[in-house]
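Removed: one protein chain of the complex. Kept in place: all other protein chains.
Per-chain residue numbering starts at 1, and chain names A, B and C are given in the order in which the chains are listed.
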Amino acid sequence: METRPGNTRTSKRTLLLAVCFAGTAFLTGCGGVTDTVSTAVEDSASAIATARLALGQESAGKLTTAAAATALEDSLRELQTSRDSVVRLSPSTPEDRQVRQEALAVLEGCTAGLNTARDSVAGNDGAPSAEDGKQALDEAAGRLSELKTKVGAQ
Amino acid sequence: MKRILGVALGILTAIGGFVDIGDLVTNAVVGSRFGMSLVWVVAVGVVGICLFANMSGRVAAASGRATFEVIRERLGPRAGLANLSASFLINLMTVTAEIGGVALALQLASSVHYLLWIPVAALAVWLVVWRVKFSIMENVTGLLGLTLIVFAVALFLLKPDWGNLAGQALAPAVPDEETASSYWYYAIALFGAAMTPYEVFFFSSGAVEEGWSIKDLIQSRINVLVGFPLGGVLSVAIAGCAAVVLLPAGIAVTSLSQVILPVAEGAGKLGLAFVLIGLVAATFGAALETTLSSGYTLAQFFGWSWGKFRRPAQAARFHLSMIITLLIGIAVLSTGVDPVLITEYSVVFSAIALPLTYLPILIVANDPQYMGKHVNGRPVNVLAMIYLVIILAASLAAIPLMIVTGAGS
Amino acid sequence: MKLVPVPPIAGRTLDAQLHLLDRQALDNDGVPVTTVDDLELSGPEPGTEIPEGTPAPVITALLTGPVLGTRIFGGRPPSSRLIRIPWKDVADVGVVIKLGVSGDSLDADWVERWIRDKIIARIPGGRHDPR
Partner (left out) sequence: MILGDLLGRAVHDSDGVKLGRVADARFVVDGAPQQLMAEARLLGLVVSPHSVSSFLGYERTGVTQPWPLPRMLRWRHRGSFLVMWEDIAVMGESVRLREGFTAYSPELVGGPE
């Protein structure tokens, strides 16, 4: 591999940097409101599904409490990141604002459901039972799918 | 009898050593989103790593020169330094991902937050690199990594619809809710996970560490040609478990805890115990290999004395560079950045940087001054040229695809 | 320009770029010492006319030192900064350059010795022989 004279190398390097810079700019800039909301809903649905699976396995004695607690914690973190992406939205049209409001309400509900599930797994006295945890997650999943059809139809 | 034991040990270590955090996460993500439709990439990657590892093992055995000495000598300083900085940065990213992986695995076993495990994991890695003999280190982590076979066991216990799985694998098609660009992005990520450059740095430096000669090559060839494909089968099993359990439930893998849920589903707490041991061993073994690789890359390029077979005092800069690498890894992880995210980026950047180390090894493997009569045969060269084209294509397509798909989101 | 085949030459031929520069130098017990970054010739004064029949210059020393920066951006470090390994210490030139002296006596190795004494030897187990 010969070293080509300096100038073509530096021009090639600046081109590469420009591409990367454009790429990161594109990555962070968010698409339309509905795109962000639908991705957020999708990620939250995945997080809630993980929580339901982990909770089911834990109560069925297939999963240790430590692993279940970690899975639920990761799901909560995933939910919070999607919620933050919706919060950061600044919609211009009234419909977008309405969609964002609704999404935030549903995601709020999911976070509450997830917390109930985490408490049930922690299982210290006075904590909700596994059944309540499961019930809360089912509700959250239901509301998420409703929101998904609504946002999807937009 | 001893010989058979040696051969078996070599194969088992190759299987255990093949899977690392990159394979675990990428295969699980791909399984949970694309089912089995990307399994062909694992096959392409495994054949590639077998070819690449054999070539670099032969270069090391025939000429006693490990990868980065060869790169410096044949590419000259300017191209060599560009090569070194790219490979070292990606290796640093992989070290960070591996140590993060060890911490996440320990969190799963103990539910102590992973951030607390990171310094413990890094210190343990350093202690092993500092004192434990090279072959013992390789064999223990490799054998313990074998417990990841529980993924295959769990897949059987889940009694999946084998016809459907085989159908997806043999007739790959992009699932409807995924775009073609994210399909190809994850193809490159999977290829990068299978053909990680650090495996080759470690493999060729290991040949020099253990003082291989040409007659030892037969043993290494068996290890590679049997061990790596079986390691590939393990990766496919990980993807299979995700495809059978996570895909239908609409779970897209973003954390290590999701990766083990299918094993718990299929094999219960016993299976879970095995997979946790396997996770810790595989990621810990990979953390050792990547830390050593960062030391090897720097020491071999700058001509320092290196190698675990020497007293640490006789390879001072080699050991110091590894200590610094581990400290950087701890610093990056303590900022709270998600290790799984680092892993996803590290496998793609591995695919981008692959030509930088593949081409020099291919050149030297044909150079009679280094290889004497052990130069590449014609069939190996034909296959190697085909793979050069594949590797260049993957490397060039990676960044545009990363931009288009927003890193696969 | 028709090329005349090279007349037969007694002794081995070494091309600097292909066989000497950037090559690894090992001391007499095989410990890597440094890489060869440049060569010092007994050659003519640069820029002066070379009278006919003057004997060809010989390599007087292998040069090593912090040259990577200069080799990238051009120029050359002041020769005072370059460390000399006299040619008489070179035992063999093959895939690696074998030196006939031990590494400790070469001052091309001071960075290694400084880190060894100041840091690595101080950590417990630093001098433990793994074999």
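Please note the rule applied: contacts are C-beta pairs under 8 Å (C-beta built on N, C-alpha and C of every residue); 3 or more make two chains touch, one makes a residue touch a chain.
Bear in mind that the values here come from a model prediction, so they are computed numbers and not experimental data.
Peer 1: Out of B:T13, B:S111, B:Q168 or B:N376, point to the residue that touches the absent chain in the complete complex.
Peer 2: Candidates B:T13, B:S111, B:Q168 or B:N376; residue touching the omitted chain: B:N376.
Peer 1: For chain B, which residues touch the unseen chain?
Peer 2: 74-76, 362-363, 366-369, 375-376, 381, 384-385, 388
Peer 1: At which residues does chain C meet the chain that is not included here?
Peer 2: 1-20, 37-50, 52-53, 55-59, 63, 67, 71, 76, 79, 87-94, 100
Convention: only the chains that are shown with their structure count from here on.
Peer 1: Between chain A and chain B, what's the gap in Å when you average each chain's C-alpha atoms?
Peer 2: Inter-chain centre distance comes to 28 Å.
Peer 1: In whole angstrom, how far does the Cα centroid of chain B sit from the Cα centroid of chain C?
Peer 2: Going by mean C-alpha positions, chain B sits 36 Å from chain C.
Peer 1: Between chain A and chain C, tell me the centre distance in angstrom, where each centre is the average of that chain's C-alpha atoms.
Peer 2: 58
Peer 1: By residue number and range, which residues of chain C touch two or more other chains?
Peer 2: Nothing qualifies.
Peer 1: Which positions in chain B touch two or more other chains at once?
Peer 2: Residue numbers touching two or more other chains: 76, 78.
Peer 1: What part of chain B is in contact with chain A in the complex they form?
Peer 2: Its residues touching chain A are 75-76, 78-79, 107-111, 245, 249-252, 254-258, 260-261, 264-265, 268-269, 272, 276, 359, 399-400, 402-403, 406-407, 409.
Peer 1: Could you pull out which chain C residues touch chain B in their complex?
Peer 2: Residues 17-19, 22-25, 31-35, 67-68, 71-72, 95-96, 103, 111-113, 115-116, 119-121, 123, 125-131.
Peer 1: Please name which positions on chain A make contact with chain B in the complex.
Peer 2: Listed in rising order, the residues of chain A that touch chain B are 1, 3, 19-20, 22-23, 26-27, 39, 42-43, 45-46, 49-50, 52-54, 57, 61-67, 69-71, 74, 77-78.
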